[in-house]
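The complex appears here minus one protein chain, its other protein chains still in place.
Right after this comes chain A.
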Amino acid sequence: MRHLLGIEGWRRDELEALLDRAKAHLPGGPDTTHVLRGRVVANLFFEDSTRTRTSFHMAAKGLGASVMNWTQTGSSVSKGETLLDTARNIEATGVAAIVMRHKSSGAPHLVAKHVRCAVINAGDGTHEHPSQALLDAFTLRRRWGSLDGRTVLILGDIMHSRVARSNLLCLKALGARVVLCAPPTLTPPGLEAMGAEVTHNLDAVLPQADAVMCLRLQLERQTENFLPSLREYSRLFGLNAAREERMKEGAVVMHPGPINRGVEIAPAVADGPRSVILEQVSNGVAVRRAILEVCAS
């Protein structure tokens, strides 16, 4: 049993072993329904999510586990129960792993210190989203074989993005060069210390990228004065058709979803030939099976 609280703390060889293992879980692979047979995986989602929750659900089912789905709505949390009490009560029903999403950064770390079952972070606040980073890396590895020497451009609201943090750590660990591009108001300090290159000039850096990973822009960032308008954001940082044409040959476009079509990415680009967005989703199930296999069995 081990936790997956973030990419931080995992070594390159461990990440690679996990990604290698995920290959066996692709559609058409061997039968894995015995791996977690008789075990229960609890999905604890304190924040809305469709694709991550569904993906973990499918992954657990594919390993023969039963799944307990818990959501905050209508739960004892609305009666004032603390996070730790909720987690301990779920654990006491005999689960092998807790898959947890929470709006507070570090919430799964708190839970992991107080339960004995595995804790898998399915997204905590603006901190990490490790399974997303792993499925992104898996997608790129399937395409390229290795990430060594490749340049990945992560584009958008870096400050509030757990996807950006986990991907930065994961891609760097696997040998890629990572460039982060965002307006200065959405670029937190210290990213260079984490191994990233930082720019505010998309057009200058775009032709170098082997992959462009667009991030979802929360529309309220405009009313919070991080941005003057969505229109200007889209003009300066949106991945539109004209920009797509200037990308490297063979370079791919990614997005963790859900997409704001026409804001961070133009519809034609999201659905275009470079897009691997739906492939990311399919790969997500295989990668999450590998995660559950490593953490919960």
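The criterion applied here is as follows: contacts are C-beta pairs under 8 Å (C-beta built on N, C-alpha and C of every residue); 3 or more make two chains touch, one makes a residue touch a chain; residues count from 1.
FYI, contacts and distances are computed from a predicted model.
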{"item": "Record-based protein name (UniProt) of the chain missing from this complex, from \"NAD(P)/FAD-dependent oxidoreductase\", \"TatD related DNase\", \"Alkylation response protein AidB-like acyl-CoA dehydrogenase\" or \"Dihydroorotase\"", "value": "\"Dihydroorotase\""}
{"item": "Residue touching the undisplayed chain, where the options are A:110, A:236, A:259 or A:281", "value": "A:110"}
{"item": "From A:25, A:127 or A:274, residue that would touch the chain that is not displayed", "value": "A:127"}
{"item": "Residue ranges of chain A at the interface with the undisplayed chain", "value": "8, 82-84, 102, 104-107, 109-110, 124-128, 162, 165, 188-191, 193-194"}
